[in-house]
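With one protein chain withheld, the remaining protein chains of the complex are depicted in position.
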Amino acid sequence: MRKNLKFEIIRGAASILLALAVAMIFIFIISDVPFEALYNLIIGPFTKLRYLWLILERMIPIVFTGLGVCVMFQANQFNLAGEGTLFFGGLVAAAVAIYLPMPPVLHIIVCIVIASVVAAAAMLIPALLKTKLGASEMVSSLMLNYILLQLGVYILNWHMADRTQGATMSHLFQDTARIPTLVPRTNLSWGIIIALAMTALVALFMYRTKWGYAIRMVGQNQSFAKYSGIKVAGTIVLCQVIGGLLSGMGGAVEVLGYYDRFKWRQLPGYGWDGVTIAILAKNNPVFIPFAAFFMSYLKQGCNLMQTYTDVPAEMLSIIQAVIFLFFAAEQFLSKYRQKLVVKGAKEELAEKKAEGGQKGAEA
Amino acid sequence: GGGNGGNTSTPSNNPSTPADNGGSAPSGSEPLKVANVVNGNLGDKSFFDSCEAGLKKLQDDGVITYKTFELGATDADQPKWVSTLDELSADGSYDLIVCGTYQMDAILNDCAAKYPDQKYFIYDAEVAQPNVASITFKQNDLGYLVGTAAALMTTSSMEKINPEKVIGFVGGEDGPVINDFLTGFIQGAQAADPEVKIDTQYVGNFYDTGKGKEIANVMVNNKCDVIWGVAGGAGNGAAEAAAEKDIWFIGVDSDQEATFSANQPQMAAVTIFSGLKNCGDGIIYMMGKLKDGSIEWGKTTQLGIAEGGVGLTSGGNFAKLPDNIKKALDDVAPKVTSGEIKVDTAFDESFDIKGLRDSVRP
Amino acid sequence: MADTNIAVLMKGITKVYPNGIAANQSVDFSVNRGEIHALMGENGAGKSTLMKMLFGLEQPTEGEIIINGEPVSLTSPTVAISKGIGMVHQHFMLVPSLTVAENIVLGMEPTKGAFIDYAEAVRITKEFSEKYNLHVEPDAKVMDIPVGMKQKVEILKALVRGAKILILDEPTAVLTSQETAELFKELIHFKEQGHTIIFISHKLKEIKQITDRMTIMRGGKSMGVFNTADVSEQDISRLMVGRDVVLKVEKEKAEPTDTVLKVEDVHYENEYGKKMLNGVSFTVRKGEILGIAGVEGNGQRELVSMLFDMVPPDSGTITVEGQTVTGKGQSFIRELGVSHIPEDRMTYGAAGTASIEENLISDRFEKPAFNKGLLFDMDAIHKTSDQLIQDYLILCRSGKQQVKMLSGGNIQKVVVAREFSCDPKLIIADQPTRGIDVGATEFIRKKLVELSRNGAAVLLVSADLNEVMELSDSLMVFCGGEIVAYFEDTSTLSDEEMGEYMLGLKRQSPEEIRRVFHA
Partner (left out) sequence: MLNQLIGIIFSETFVFSIFRITTPILFAALAAVIAERAGVTNIGLEGIMMISALTGVIFSAKLQSAWLGLLFAILLGVLTALMIGFFALKLKTDIILAGIAVNMLGNGGTIFVMFLVSGDRGYSANLASKVMPAINIPILQNIPILGKILSGHNILTYFAFICVLLVWILLYKTPMGLQIRAVGESPNAADSVGVSVNRIKYIALGLSGALAGMGGAFMSMGYMSSFNTNMTAGRGFIALAAEAMGRAEPVGTMLTSLLFGFADALANNMQSLGLPQELVAMTPYVFTVVGLAIYAASTLKKNRKKLE
């Protein structure tokens, strides 16, 4: 076990190095100041406290979608509608924030709750199609993304838009609904605390409640779960509903914590980011904030590199792609791992032999 | 090989440029250090490129040195717009930060308040802060001119023109800026000939060229013979359809006939003219005021037809317009400028763009 | 110098799987040309692993392989096939949606131009099928054919590829004894044609009947090579397990009382339209162990699935203590006090990637005893799991360990611990001791008897004739989806008589059979 952890750390570090080496090739090709670029990419994000707040701020939505994906992937449900439900959750929260006057704090809570519930309800579509008809949740969730987007933009444009604004956006949220900032003079809101609290809750839910247990068992061995008396269909629905709930909540928290109006007219991409970090976190909610931090850190590094050197914006997606590709490579250094394993097995055998020999001698 | 590629858009900052205190407008011949924040991508052949071209010209003339920050156009990029603007303001080494679009106004509003010593230009939007100068364009006036021309074209005996009085408008999104163009377009067309019908359709984004083309094809089926594409890259799809179906296309923002003529002659051939929104000229105009000290911080400068902020291209295929249309345009333009012709704007909350749109549908 | 009479020589083979399991440790293995050589050993002894290396599916961590005197590096099955090695795997390696002919030519397809020459594939199949007297239907899809034919397809696959050295990994496990007898005839025939055969089986009688020599493995090591004629069945089992095998279970006479399970006139056709159950009726009563004997594939599996509502019967009723179970779901059935040791422990019995503890509570995790408010009562869970680990002698480091890291016997104990500790009224035990060592087998059998004597009803299904005959109080025999015999008392039965019933050669009168239905 310990050996495994050690190996994982070595592998992680080595794959990051390799990824950076590949990224560096690109940087050297296009930049006149490659070392400066690299410095900005890697060290830059740690040079100012302000950057830390930015990193934390950008973690917020992807922690939620990442958690949602974790819950669904743990039950082996390949649902990709985090994207659409986050968007729609944000819209619903905005609507409540604008049109439903309420006292402070309560307003925020009501916004988040309604947004989460609506997003969760939307997830019933892929979930029920799966359990009732056996339709692939991947297809229906992908389509659901576009449906929610178009529906959301329709609602925004035809029923919520502030016509005095130059771009299509909603009216201003009531102040009571806005999530206050955590660090003064930054955009880092209390959303990060909510996100971390949700991480703890989801971890608790997954590992310390009967529902989480059922979800995990369904994912690990569905036949076994069914045979044990776990209600498989209900669990499949539950995990997707929770997935929707979390991403809807993420949308609400992001919108109320970062914006003063609802401004999205496309899918903001946090759903795919959620999938990425859930895979990096191996579907364990506890690791989600770390994976989200890593992703957010990387983006901040890229931004700084773009701001302070001559590396153009488009490079960033290339560098990110390369880093994720290598970072998630399981088989990387596999030969080395096999050697470790063989060595371990041999040691164990030798030990046993020694013990056996002793026992033999005693007898 | 590609070593110089990355530099063209980001000319090196002149390290000898002293970091000004940024408080007062720097005087004399010292070039200003400018940051150009693009909340999208260059290459739109539209106002980001136009603004970039204006800055480039100013740099070539030794008025400024500048660096462009392209931040991407997606909604997930929005936080990056905020953080970069903040970063550049905090950095303090730029004399002036230029940005644009209505998507940036609230962001700049906060940022400008936070950094009162930093000076900003915002184009195509308004920000009421004492350290910001705003530049807006009367795209509804522009729309009026284009609408006038288009309506007269579809009723004319020009080549490619059918007997039906129908023209088309391909919008990127059903949003205020696009609809501001549209408002003028419809009103101009109706004023020219009340029988003209206007088929308005939106792509839903600014990049799905395929969809732009399909929509334009549908318009051709609906008997449109003049189509105005106001949809960024997706508008090119409409131009493709126009070329294939041999009808007239009207460009937007930049001289699209010139752009197409490089490699897509068929599309250039059907582009009769383009409705321009001259961000670059606007920036140059404002920079002049900054240099001579006549700039009014905290105010909005509206650039219309008279200021050269909006207008039609007059080269290339424009010559093919019958004289009566050219004359009509010459008639209408001063009236619009003077306010004799009142063009509605989609920014007015009480204005019913949806009703207008549906009332003229073919 | 290599002995030219040796077809296969494996020297000092060690295999460590990526998970750290040393499945083979310095194994020496040699097979003479033209012999039938048995490879014996308990489950997990490393037989399949050794053979997979010989077939190029796995690479040895250490050691050397010499085929016909030539040292070889078997990096893939392609290489092994080119060396004349063919393997019939323990688990079918067939593509269900393809036809028999397509499966047989897969990887060596005859072509006409760029296309598969399907007619030629059928011709090849027929040719070999006739030559070796292995009858198959070339055009049938593999998913539609019976297991016996699948086994023949597997053998043909190897022969078509020109195998001179044939590895057969437990080929008879799914065959009827007639089919087995026929197969043996063919094996002798191959041997006479100069083929070399490596034969893996757990059935000692078969081994005695057909093989020339044998290698016995235990715990990943070779225990030596023996001439089959020189060793008795008793010797073999002692070598395999390491001690004398006593499997006699002491039990008092059963005193059955109320009916718990009642199965009445159940019919079932499988997805391919084959009649798997044809009017089955029986009851199981409190305090008795009712055994089901029969060759695999005669409807036992379908019956057991049905009792646990995994599939619905086409007609007929199944009740437990008067309550219908069909369509009610597994949690309802468990609520009624039914527990079930499934045949396939890694599919139904356990979640390999979950911990022992999580596996132990899978049927009771929703009970108030394990929940405090919304959360699990972790203390209660730990306590229960530790207690079960202790009571059922599950060998592990802690309850947190992943189940798949346990040995087969211990995995089975985890399943048994859960199923026996829930105070069951009815236990459906499907192959409860399959593939586990003697100690654990004894333990599980004792527990089963103990539970039944304390009032549980037990339905026992086992492919191991000795097990059903010894453990059951009464016994029914399944053949072709029907009950063909019922014996109230098992103590006087003989193997031979049972065999005749199992093969359908003999059948009791309907009146005699109806005795199993106590209602």
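Annotations
For clarity, chains are labelled A, B and C in written order, and residue numbers in each chain start from 1.
Following the convention adopted for this analysis, contacts are C-beta pairs under 8 Å (C-beta built on N, C-alpha and C of every residue); 3 or more make two chains touch, one makes a residue touch a chain.
Here the structure is a predicted model, which is why all the values come from computation and not from measurement.
Within the whole complex, touches from the chain that is not shown fall on A, B, C.
The omitted chain makes contact with just one of the residues A:189, A:220 or A:276: A:276.
Checked against the full complex, the one of B:61, B:195, B:292 or B:358 touching the unshown chain is B:358.
Across A:27, A:75, A:96 or A:125, the single residue that touches the chain missing here is A:125. Although one chain is not displayed, its contacts with chain A can still be listed: residues 30, 125, 129, 133-136, 138-140, 142-144, 146-147, 150-151, 153-154, 157-158, 223, 226, 272, 275-276, 279-280, 312-318, 320-322, 324-326, 328-332, 334. Think of the hidden chain as still there; on chain B it touches residues 2, 5, 8-9, 41-45, 174, 199, 201-202, 204-205, 207-211, 213-215, 217-219, 221-222, 232-233, 236-237, 240, 259-260, 262-264, 267, 358, 361-362. For chain C, the residues touching the absent chain in the complete assembly are 55, 57, 76-78, 80-81, 87, 89, 92-98, 102-103, 106-109, 111, 114-116, 157, 161, 270-271, 301-302, 305, 310-311, 347.
Throughout what follows, only the chains that are shown with their structure count from here on.
Measuring from the averaged C-alpha position of chain B to that of chain C gives a distance of 75 Å.
Chain centres here are Cα means. That of chain A falls 37 Å from that of chain B. Here the CA centre of chain A is 43 Å from the CA centre of chain C. Shared interface positions of chain C, i.e. residues touching 2 or more other chains, are not present.
Contacts from chain A toward chain C in the complex involve residues 204, 208-210, 213-214, 216-217, 220-221, 223-231, 337-338, 341-342, 344-346, 348-349. Across the complex, chain A is touched by residues 1-3, 5-7, 9-10, 12, 41, 69-72, 74-76, 78-80, 82-84, 87-88, 90, 101-103, 105-106, 114, 124-126, 173-177, 204-205, 346-349, 351 of chain B. Across the complex, chain A is touched by residues 16, 18-22, 25, 61, 308, 310, 329-331, 333-335, 340, 342, 347-354, 358, 362-363, 365-366, 370-371, 374-376, 378 of chain C.
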